[in-house]
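So that we are looking at the same thing, I have put the structure below in C-alpha coordinates.
Yeah, one chain of the complex is gone here, protein chain that is, but the others are all in their spots.
Then we have subunit A:
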Amino acid sequence: MGNKQTIFTDEQLDAYQDCTFFTRKEILRLHGRYHELAPHLVPMDYTNDPDCKLPLALIVNMPELKENPFRNRIVESFSEDGMGNLSFNEFVDMFSVLSETAPRELKAIYAFKIYDFNVDNYLCKEDLEKTLNKLTKEELTQEEVDLVCEKTIEEADLDGDNKLSFADFENMISRAPDFLSTFHIRI
(Lines give C-alpha, C1' and ligand atoms only; values in the text may rest on other atoms or scores of the structure.)
Protein backbone atom coordinates (compact mmCIF):
# COMPACT_ATOMS: atom_id res chain seq x y z
CA MET A 1 0.00 0.00 0.00
CA GLY A 2 1.11 3.60 0.03
CA ASN A 3 2.24 4.19 3.62
CA LYS A 4 5.90 3.96 4.39
CA GLN A 5 6.39 2.14 7.62
CA THR A 6 9.75 0.85 8.79
CA ILE A 7 8.72 -1.66 11.43
CA PHE A 8 8.25 -4.64 9.14
CA THR A 9 9.37 -5.51 5.65
CA ASP A 10 6.65 -6.07 3.09
CA GLU A 11 7.37 -9.81 3.02
CA GLN A 12 6.92 -10.01 6.76
CA LEU A 13 3.60 -8.19 6.60
CA ASP A 14 2.46 -10.50 3.81
CA ALA A 15 3.40 -13.50 5.91
CA TYR A 16 1.44 -12.12 8.87
CA GLN A 17 -1.53 -11.37 6.68
CA ASP A 18 -1.54 -14.86 5.18
CA CYS A 19 -0.99 -16.79 8.37
CA THR A 20 -3.21 -14.91 10.79
CA PHE A 21 -6.68 -13.44 10.66
CA PHE A 22 -5.46 -9.85 10.75
CA THR A 23 -4.96 -7.25 8.05
CA ARG A 24 -1.77 -5.20 7.70
CA LYS A 25 -3.23 -2.25 9.57
CA GLU A 26 -4.23 -4.46 12.45
CA ILE A 27 -0.77 -6.06 12.61
CA LEU A 28 0.82 -2.64 12.87
CA ARG A 29 -1.66 -1.69 15.57
CA LEU A 30 -0.87 -4.87 17.44
CA HIS A 31 2.79 -4.03 17.26
CA GLY A 32 1.99 -0.66 18.76
CA ARG A 33 0.18 -2.37 21.64
CA TYR A 34 3.01 -4.85 22.13
CA HIS A 35 5.53 -2.01 22.14
CA GLU A 36 3.67 0.06 24.70
CA LEU A 37 3.68 -2.84 27.16
CA ALA A 38 7.47 -2.44 27.48
CA PRO A 39 8.80 0.45 25.38
CA HIS A 40 12.41 -0.05 26.41
CA LEU A 41 12.43 -3.80 25.67
CA VAL A 42 10.52 -3.99 22.40
CA PRO A 43 12.40 -2.61 19.39
CA MET A 44 10.58 -0.49 16.86
CA ASP A 45 12.42 -2.20 14.03
CA TYR A 46 11.36 -5.79 13.46
CA THR A 47 12.86 -6.18 10.04
CA ASN A 48 15.60 -8.53 11.22
CA ASP A 49 13.34 -10.62 13.52
CA PRO A 50 14.70 -9.66 16.93
CA ASP A 51 14.37 -12.23 19.65
CA CYS A 52 12.39 -10.33 22.24
CA LYS A 53 9.99 -11.90 24.70
CA LEU A 54 7.78 -10.17 27.19
CA PRO A 55 7.09 -11.84 30.53
CA LEU A 56 3.68 -13.08 31.62
CA ALA A 57 3.21 -10.37 34.22
CA LEU A 58 3.31 -7.59 31.63
CA ILE A 59 0.91 -9.27 29.22
CA VAL A 60 -1.81 -10.16 31.72
CA ASN A 61 -2.02 -6.49 32.69
CA MET A 62 -3.42 -5.52 29.32
CA PRO A 63 -6.95 -4.13 29.70
CA GLU A 64 -8.33 -6.84 27.45
CA LEU A 65 -6.98 -9.59 29.67
CA LYS A 66 -6.86 -7.99 33.09
CA GLU A 67 -10.32 -9.06 34.23
CA ASN A 68 -10.37 -12.42 32.50
CA PRO A 69 -10.28 -15.28 35.02
CA PHE A 70 -8.24 -17.40 32.63
CA ARG A 71 -5.67 -14.78 31.69
CA ASN A 72 -2.68 -16.75 32.94
CA ARG A 73 -3.73 -19.96 31.20
CA ILE A 74 -4.46 -18.10 27.94
CA VAL A 75 -0.99 -16.58 27.81
CA GLU A 76 0.71 -19.81 28.85
CA SER A 77 -1.09 -21.81 26.14
CA PHE A 78 0.32 -19.60 23.43
CA SER A 79 3.87 -19.39 24.71
CA GLU A 80 6.42 -21.83 23.42
CA ASP A 81 8.14 -22.39 26.73
CA GLY A 82 4.88 -22.88 28.59
CA MET A 83 5.81 -20.20 31.13
CA GLY A 84 3.93 -17.35 29.54
CA ASN A 85 6.75 -15.42 27.89
CA LEU A 86 5.43 -14.28 24.53
CA SER A 87 7.37 -13.13 21.53
CA PHE A 88 5.57 -10.84 19.10
CA ASN A 89 4.69 -13.74 16.81
CA GLU A 90 3.07 -15.62 19.67
CA PHE A 91 1.30 -12.42 20.75
CA VAL A 92 -0.18 -12.04 17.29
CA ASP A 93 -1.06 -15.74 17.22
CA MET A 94 -2.94 -15.42 20.48
CA PHE A 95 -5.13 -12.54 19.40
CA SER A 96 -5.60 -14.07 15.97
CA VAL A 97 -7.12 -17.24 17.41
CA LEU A 98 -9.27 -15.17 19.76
CA SER A 99 -10.44 -12.86 16.99
CA GLU A 100 -13.86 -12.86 15.42
CA THR A 101 -12.97 -14.58 12.17
CA ALA A 102 -11.14 -17.62 13.54
CA PRO A 103 -13.09 -20.80 12.86
CA ARG A 104 -14.72 -22.92 15.52
CA GLU A 105 -12.31 -25.87 15.21
CA LEU A 106 -9.27 -23.72 15.85
CA LYS A 107 -10.91 -22.02 18.83
CA ALA A 108 -11.95 -25.38 20.26
CA ILE A 109 -8.35 -26.63 20.15
CA TYR A 110 -7.05 -23.65 22.09
CA ALA A 111 -10.00 -23.55 24.49
CA PHE A 112 -9.18 -27.15 25.37
CA LYS A 113 -5.58 -26.19 26.00
CA ILE A 114 -6.64 -23.31 28.23
CA TYR A 115 -8.89 -25.44 30.41
CA ASP A 116 -6.29 -28.23 30.65
CA PHE A 117 -4.41 -26.96 33.67
CA ASN A 118 -2.13 -29.98 34.17
CA VAL A 119 -1.35 -30.26 30.43
CA ASP A 120 -2.06 -33.96 30.12
CA ASN A 121 -4.28 -33.85 27.04
CA TYR A 122 -7.42 -34.59 29.07
CA LEU A 123 -9.83 -32.48 31.12
CA CYS A 124 -9.88 -34.53 34.29
CA LYS A 125 -11.79 -33.72 37.47
CA GLU A 126 -8.98 -31.55 38.88
CA ASP A 127 -8.93 -29.40 35.73
CA LEU A 128 -12.68 -28.92 35.94
CA GLU A 129 -12.43 -28.05 39.62
CA LYS A 130 -9.81 -25.40 38.91
CA THR A 131 -11.93 -23.98 36.06
CA LEU A 132 -14.95 -23.85 38.33
CA ASN A 133 -13.01 -22.11 41.07
CA LYS A 134 -11.73 -19.50 38.69
CA LEU A 135 -15.26 -18.85 37.45
CA THR A 136 -16.98 -18.62 40.81
CA LYS A 137 -14.36 -16.94 42.98
CA GLU A 138 -14.09 -20.13 45.04
CA GLU A 139 -17.37 -19.50 46.83
CA LEU A 140 -19.02 -22.86 46.26
CA THR A 141 -18.80 -25.56 48.91
CA GLN A 142 -16.69 -28.61 48.20
CA GLU A 143 -19.77 -30.82 47.76
CA GLU A 144 -21.25 -28.44 45.21
CA VAL A 145 -17.95 -28.34 43.33
CA ASP A 146 -17.79 -32.14 43.28
CA LEU A 147 -21.38 -32.42 42.13
CA VAL A 148 -20.95 -29.93 39.31
CA CYS A 149 -17.74 -31.56 38.06
CA GLU A 150 -19.29 -35.02 38.18
CA LYS A 151 -22.36 -33.86 36.28
CA THR A 152 -20.16 -32.16 33.70
CA ILE A 153 -18.17 -35.31 33.07
CA GLU A 154 -21.33 -37.38 33.00
CA GLU A 155 -22.93 -35.12 30.39
CA ALA A 156 -19.97 -34.63 28.12
CA ASP A 157 -17.95 -37.84 28.36
CA LEU A 158 -18.71 -40.01 25.39
CA ASP A 159 -16.16 -42.78 25.67
CA GLY A 160 -16.71 -43.52 29.30
CA ASP A 161 -13.18 -42.97 30.64
CA ASN A 162 -14.26 -40.48 33.32
CA LYS A 163 -12.37 -37.59 31.81
CA LEU A 164 -12.95 -35.40 28.80
CA SER A 165 -10.72 -35.98 25.82
CA PHE A 166 -10.46 -33.48 23.03
CA ALA A 167 -13.07 -35.37 21.00
CA ASP A 168 -15.61 -35.12 23.85
CA PHE A 169 -14.88 -31.42 24.28
CA GLU A 170 -15.17 -30.72 20.60
CA ASN A 171 -18.44 -32.59 20.39
CA MET A 172 -19.85 -30.39 23.13
CA ILE A 173 -18.51 -27.20 21.52
CA SER A 174 -20.11 -28.12 18.20
CA ARG A 175 -23.46 -28.09 19.95
CA ALA A 176 -22.95 -24.67 21.53
CA PRO A 177 -23.80 -22.06 18.91
CA ASP A 178 -22.81 -19.20 21.21
CA PHE A 179 -19.24 -20.44 21.56
CA LEU A 180 -17.90 -18.52 18.57
CA SER A 181 -19.13 -15.24 19.98
CA THR A 182 -18.18 -15.87 23.60
CA PHE A 183 -14.65 -17.18 22.96
CA HIS A 184 -13.60 -13.89 21.49
CA ILE A 185 -11.41 -11.04 22.72
CA ARG A 186 -11.49 -7.74 20.92
CA ILE A 187 -8.30 -5.84 20.44
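Simple rule for what comes next: contacts are C-beta pairs under 8 Å (C-beta built on N, C-alpha and C of every residue); 3 or more make two chains touch, one makes a residue touch a chain; residues count from 1.
Just so it is clear, contacts and distances are computed from a predicted model.
For the omitted chain of this complex, the UniProt record lists the protein as "Transmembrane channel-like protein", which is one of "histone acetyltransferase", "NCT transcriptional regulatory complex subunit B", "Histidine-containing phosphotransfer protein" or "Transmembrane channel-like protein". Considering A:I7, A:L37, A:C52 or A:V148, the position touching the chain not shown turns out to be A:V148 (whole complex).
Panel shows subunit A; residues 15, 17-21, 23, 25, 63-64, 66-70, 77, 80-82, 89-90, 92-93, 96, 98, 102-103, 105-106, 109-111, 113, 115, 119, 121, 128, 131-132, 135-137, 139-140, 143-144, 147-148, 151-152, 155-156, 158-161, 166, 169, 172-179, 181-186 of it touch the chain omitted from the view.
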